[in-house]
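Step one of this worksheet: look at the structure below.
One protein chain is absent from this view; the other protein chains keep their places.
Right after this comes subunit A.
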Amino acid sequence: MTTPLAEVASSPSTLRAFLHGLPGVDRVGADARAAMLGTRSIKTTAKKQAIDMAIRMVDLTTLEGADTPGKVRAMCAKAVRPDPGDSSVPPVAAVCVYPDLVATAVEALAGSGVKVASVATSFPSGRSSLEVKVAETSLAVAAGAAEIDMVIDRGAFLAGDYLKVYEEIVATKEACGRAGGAQGGRRAGGAQGGQGAHLKVILETGELATYDNVRRASWLAMIAGADFIKTSTGKVSPAATLPVTLVMLEAVRDFLAATGRKVGVKPAGGIRTTKDAIKYLVLVNETAGPDWLDPDWFRLGASSLLNDLLMQRQKMATGRYAGPDYFTLD
């Protein structure tokens, strides 16, 4: 690195030079390593711990056009107490909703410790002007969102206009802090005081074509101030995959070594089974390290995963396979 990290974004050419100077990703190697780590066998007490950890890391998500306040309230109740019949099940990390439903979720989760995350910046496509994106972010934070999941402008990224992507992330980050600072004292359980909302940057890796681009986008987001980097919107296939998450975990590990700032990772979309979730936990432990095995630094964006985790948990407690009839639908 010839340019200090703080200055790489000073011009389009330095940013481009920096991102293209990142070492390339060995695609076959990344796939093979992720597949190898996916074969680890996690059983009995370790599995019990992993299931509870995964539950605490879930960002329980509903991002449908048909979302109603009632559905969001029901999901919030489930987030706080995932299994009504078993009080030993921990609550999830956060719920993730569209901006207009943030207020509903904040009200339903008041005092519970479960955070409210909101997607913003013209989710899922990100095709809108910067003013609209910033305004949307500000409104979501003002409504009480503690975390903002923004999407990057993939079109600009793929066209090589890295500075535009960078500036959008910076502007959104600023909107998170500004709105949070102004509104912080107003709502308990909302944006965390003067620090503003946490910013998760969605790279939408399914549209980035190569692992090299995933690595570049990860670094770009982290340099611009992301608190979390997130794989996908869940609206594009493929969504989160193990190798892509591996590349992102390597990026946050290297970023910590280079700058001393720790960034979280959130795979989202397509994680439906306990087995999948445990594979991700193994990947985190083996790539970024056990420091990341914490809901503050690793999240799983999912909706149906929670039911499967609960079913596996019940199977381990009762010794009989559980059925979906006995869990709430979401």
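In this section, contacts are C-beta pairs under 8 Å (C-beta built on N, C-alpha and C of every residue); 3 or more make two chains touch, one makes a residue touch a chain; residues count from 1.
Keep in mind that, in the parts below, contacts and distances are computed from a predicted model.
Hidden chain, UniProt protein name from the list "YknX-like barrel-sandwich hybrid domain-containing protein", "Cytochrome bc1 complex Rieske iron-sulfur subunit", "Aldehyde dehydrogenase family protein" or "ATP-binding cassette domain-containing protein": "Aldehyde dehydrogenase family protein". Counting the whole complex, the residues of subunit A in touch with the unshown chain are 319-326.
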